[in-house]
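Here is the structure we will look at.
Missing here is one protein chain; the remaining ones are kept as they sit in the complex.
Up next, subunit A:
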Amino acid sequence: MKLLTANFLSCAVKACKSSPLSFPLHFRDAELASKSVPYNPLLLSNLLPRLDWPALVTSSKELGFTLPDTKPELPRLSASSSSATTADGDMNMDGTVGEENEKTLRMLHKTVGNFLLPSHLV
C-alpha cells in the first residue's frame, strides 16, 4: 500500500464514516519501503490540492519521517525535486492500519490493504 493511498481511505465500517476518527487511518508496526518514481510535475500539481496535508503529516510521523507542517506551495514544489520525491515516492507498508479506537484493525496483507469486514460490522 502506498502512503498517498492512505490519504484517500477511511474506515470501511458505515457507522464509523461520520466520526472524525474514521480518517486518517493509522499505521502501526509498519515497515516502510521507498521506491523512486519518475518526477511528474503535472501529477504533483494536480495531486497536491487534493491531499489532506495534516493527515499526510500524521501518516509520515507514524512511519518515522517528517514532512513540513504546512502544505508546500506549488511553484516551490515543482522547483524542488527533493521534496517532490518525498511527496511522490512510492511507499509500501507492511503492518496494520486501523482507526484510533482500534475497533477495526486491518492487516495489510502482503502490502495490499484488506478492508473486508466481519459480518457483525457490515
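As a working rule, contacts are C-beta pairs under 8 Å (C-beta built on N, C-alpha and C of every residue); 3 or more make two chains touch, one makes a residue touch a chain; residues count from 1.
To be clear about the criterion, contacts and distances are computed from a predicted model.
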item	value
Which of "Anaphase-promoting complex subunit 2", "Centromere protein M", "E3 ubiquitin ligase complex SCF subunit sconC" or "Methyltransferase type 11 domain-containing protein" matches, in UniProt, the chain that is not displayed	"Methyltransferase type 11 domain-containing protein"
Hidden partner chain, residues of subunit A it touches	1-2, 4-5, 7-14, 17, 23, 35, 37-38, 40, 42-43, 46-47, 50, 90, 109-117, 119, 121-122
